[in-house]
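Each chain you see keeps its place in the complex, though not every chain is here.
Should a chain be cited, it is by its letter among A and B, assigned in written order, with residues numbered from 1 in that chain.
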């Protein structure tokens, strides 16, 4: 088992011990992911970029990762495969010679 | 190297090839994570829970995971460690006997 498969196993056990599968449809998992992402973002509100508290970042980021992993599991997606595939696609949208040093979106490059 | 360490390495190489480190402060990474989470959520808008397109879910979820991993790297956080630690804490907030079959928040249990 890879690292993310092991984490997913842990999350599924946690869920099933509480009989929460009934709530975890894909749409609500995506809603939960957005809520946790916003809680992470709140740690940076009204602050300079690096002023967030590391301990709280760790906690909120863990929640984000947990829901992202549960969504991967729901769709039978392999984390390494989809991230690797996306990096390859982004490499085509953002070729080094055009994108270097620029924060523009690919359709504005 | 674990799976997530390998993915982070891939993402850092992609970033550094494009000299994007200058844009990737922690706050903007958290902003980017929120934007990608919302793009994932959009696949479910006006739909029943399981009607999203799997291929597009894979792509948007990959973006979410990419920014989550870059934030972990920015703070020197180990993915397995923070998720495992959070599951343990959630086990205390949501004990099986109280939380079983309930969608209530821990402070309403």
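We take it that a residue touches a chain if its C-beta (ideal position, glycine included) is under 8 Å from a C-beta of that chain, and two chains touch if they have at least 3 such contacts.
Note that the structure is a prediction, hence the values are computed from the model and not measured.
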Once every copy is counted, not just the 2 shown, what does the total come to?
-> 4
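The working rule: only the chains that are shown with their structure count from here on.
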In whole angstrom, how far does the Cα centroid of subunit A sit from the Cα centroid of subunit B?
-> 2
Write out the stretch or stretches of subunit B touching subunit A in their complex.
-> 2-4, 6-7, 10-11, 14, 17-20, 22-23, 25-28, 30-31, 33-34, 37-38, 40-41, 43-44, 47-50, 52, 54, 57-59, 61-66, 68-69, 71-72, 75, 77, 79-80, 82-87, 89-91, 94, 96, 99-103
